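Omission of a single protein chain aside, the complex is shown with its protein chains in their original locations.
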Amino acid sequence: MGSGFLDVIKPNLSIQIATLKLKNPVMTASGTFGYGEEYSEFFDVSRLGAIVVKGLSMKPKKGNPPPRIVETPAGLINSIGLQNIGIDHFLNEKLPLLLKFKTPIIVNFFGDTVDEFIKTAEILSTHKGIAALEMNVSCPNKEAGWRIFGTDPKILKEVVSRVRSATNLPLIVKLSPNVGDIASMAKIAQDGGADAVSLVNTFLAMAVDVKTRRPLLANIVGGLSGPAIKPIAVRMVWEVCKAVNIPVIGMGGIVTYKDALEFLIVGSKAIAVGTANFLNPFATIEILEGIEKYMVEEGITDINQLIGSLVIDYERTYNN
Amino acid sequence: MGSGFLDVIKPNLSIQIATLKLKNPVMTASGTFGYGEEYSEFFDVSRLGAIVVKGLSMKPKKGNPPPRIVETPAGLINSIGLQNIGIDHFLNEKLPLLLKFKTPIIVNFFGDTVDEFIKTAEILSTHKGIAALEMNVSCPNKEAGWRIFGTDPKILKEVVSRVRSATNLPLIVKLSPNVGDIASMAKIAQDGGADAVSLVNTFLAMAVDVKTRRPLLANIVGGLSGPAIKPIAVRMVWEVCKAVNIPVIGMGGIVTYKDALEFLIVGSKAIAVGTANFLNPFATIEILEGIEKYMVEEGITDINQLIGSLVIDYERTYNN
Amino acid sequence: MLQAGDNLDPLLKRPFSILDYDDELLYFLFKKKGKGTIYLSRINKGDVITLLGPLGNGWPAPQGEFIVIAGGIGIVPLMLLLKQHRNKAILFYGAKNENELLMLEEASKLVKEIYISTDDGSKGTRGLITEIFNDFLVSNSSCKDLTIYCCGSPPMLKAFSKLIREHNLSCYASVEEYMACGVGACLGCVVKVINEADSEGFHYKTVCKDGPIFNLKEIIWDQVF
Partner (left out) sequence: MLQAGDNLDPLLKRPFSILDYDDELLYFLFKKKGKGTIYLSRINKGDVITLLGPLGNGWPAPQGEFIVIAGGIGIVPLMLLLKQHRNKAILFYGAKNENELLMLEEASKLVKEIYISTDDGSKGTRGLITEIFNDFLVSNSSCKDLTIYCCGSPPMLKAFSKLIREHNLSCYASVEEYMACGVGACLGCVVKVINEADSEGFHYKTVCKDGPIFNLKEIIWDQVF
């Protein structure tokens, strides 16, 4: 190979998650990219590996009263309360627009009950154009006293395997990080028939206004995202990658291409960018370009050589 | 009351944890304040509510190889590996010096096995001058394949109740936040006979050097502390305060007096300052002075009026 | 939205109104409150800052005479309106004290009439500007038909919307809410807005994209503060 720029061979960034082929591993995180339109003013969103839309439920949901967000050190707590337009409105109004983008559309969805999960999955599966489903199990379960689906192994197993039977689309299970052993939850999702797992969703968090002595969110608690959680997310993704043999989609605090590389190196096949879209509307594209440039500089011709390439050449001990 | 400064009545900051009386609720977090000497050059450490020393074990421990620390956005990951001088050296050399400070000395300790926990507690309990024991259950258990004591309900119950029988000193159990349901772990500690619980210890985390594709810590993973974790810590402390009726010592990311107030308002009786000591050696004293000033301004005469005074005057819903 | 520096604390950009512009520059005027504005206040000539904008909607164009009500820093988004419609507005401008009555000289040159109040009486009438306006309405009932353009703190808007409803006035208000994305993607910055079509009678609208300017009568203020 020569040393001039012209000689540089464009590295291969394409990856595969089940039957789903992505031109690159950079996706958007659900709930942070609207339905694609918002950011298509800024750049050609067709360049993304995939677009994951805001979580949908059978019926529209109003969400929580404001204040819904509060900034914390290098983090953001949100309690949007899963506000969404409902699948009917989505399929009729938003999906046709989204399908104009030349990138797979992954639909994030949830339900209050197992049945709602199933019905939503069924309806979404009958529509042409949806590339994959991502089920958000970090939502409260009506039948289990509003405990979170994704924090109870039994309920997780049930909801995943039943949704699995309800759809032929590639099924991604989005795990909650508010558990003691994320790897075992990932294994449950795998055993339940998930084609991939994505993590992390937000960490349950809280902030208090010391002047009024009231919670800063109307909902009292919300989910922490952003750079603050990145080190925990990387650790969890690493643990999950070692535990399962389905693809892992890593996220949590990715702001720069270096953050994205951390997730790829510990083993995730794709990465999703959430809060960073708010800091910089071009975040996803800059991350994509950064990864490509890094690969050229490091002489990595295929992204699959990078994925899971963490080097550990000393004895591993667990302490502190 | 007049309006001049001279008329201001000094608020009462003293609190009680079991039989232990503290002149104020500001303590140091174990492992971040050495054995007291390091910071006594900067200010009169006798002004603190209590000093909690670096975690001790029966025998001295070398700890992990470097690199042991890495900075993350608004956070710090450490994998010191519980390096310590051992209880003999501590009792003979360090304790006499510590006892010169006019504030209670709380000894943080741990063991590789339940028996080691018990023996260490017994030896520490025979020594005059130690005000209370804090047992660190965020350490790996040799007998359980190096799983963390504090993440397994059964083992936690056993180790707490057996250490309880081994000491007459006030016993604080320091909980690990790497669990799904921290409130239930706190209840287990309470049932096991703990006089108080303290939380949070650090969150298991990881960072990768993308140039070398190696973990940035020799130990691969470490514990995340600092402002980044504060919103999760506040939520956990709030949940625990509602679940138990023993005193709670709150910590995790406290840098300013406002951070400390958040923990007090959600219900913790005392607070501990960790990573902030590294940012500012005067952090504890500035926090103490800030709390006092806030109380004067808000007309709060007794800190116990502040503790647990969170106002929630709207319907609570759990979402997102 | 603006942000000084490129570090992660504070994390988010902060929303600001454009005070004015010319061929080369955008002008902003802001009040130091917390981290975001403190760091913005420290920039030096030549420093690079981040701007995302312009975002959201604007004031509907006034027809003939109109009324402007501003509380403190709330004058900022109204200055361009006054400039674009010189000598057409009756301005009611209140603040905590004289020092917080910003752009007073500039504003008074742009309006037909001006009424001033401060909480401490250090300038103009002592009292709340909404009360001054209420008194004005009593003796100038013909003004009830004029459209009102309003910007102030949430408590002021809340109080004012009561008056608006009582007198059935027409009022546009620029509303504040904490923001993250600024483009309608995160749904973080919502206000509760009347929606007859909805079974519960309301829906949430984003301040950043659907707003910041709303018909004040449509906003429901029962939300938690």
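Which chain is which? They are A, B and C, in the order written, and residues in each are numbered from 1.
In this section, a contact is a pair of C-beta atoms (placed from the backbone, for glycine too) under 8 Å apart; a residue touches a chain by one contact, two chains touch by 3 or more.
This is a predicted model, so every value here is computed, not measured.
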Inset, instruction - Name every shown chain in contact with the chain that has been left out of the document. - result: A, B, C
Inset, instruction - Can you work out which residue in C:35, C:83, C:158 or C:217 touches the chain that's missing from view? - result: C:35
Inset, instruction - Pick out which of B:15, B:48, B:76 or B:91 touches the chain that's been left out of the picture. - result: B:76
Inset, instruction - Return the single residue from B:58, B:175, B:189 or B:218 that touches the missing chain. - result: B:218
Legend entry - Where the unshown chain meets chain B, residue by residue: 31-34, 38-39, 41, 54, 62-63, 65-71, 73-76, 78, 80, 83, 214, 218, 226-227, 255, 275, 277-281
Legend entry - Interface with the unshown chain - residue positions in chain C: 7-10, 35, 39, 44
Inset, instruction - Touching the hidden chain in the full complex, which residues of chain A are there? Just list them. - result: 73-74, 227, 313-314
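Throughout what follows, only the chains that are shown with their structure count from here on.
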Inset, instruction - Average the CA atoms of each chain to get its centre, and name the chain whose centre is farthest from that of chain A. - result: C
Legend entry - Identity of the most central chain, Cα criterion: A
Inset, instruction - For chain B and chain C, let me know how many angstrom lie between their CA-based centres, rounded off. - result: 45
Legend entry - Euclidean distance of C-alpha centroids - chain A vs chain B, Å: 33
Inset, instruction - Please compute the C-alpha centroid of chain A, do the same for chain C, then give the distance between them in whole Å. - result: 37
Legend entry - Per-residue multi-chain contacts in chain B, two or more chains: 73-74, 227, 313-314
Legend entry - Per-residue overlap in chain C, given as positions that touch at least 2 other chains: 8-9, 224
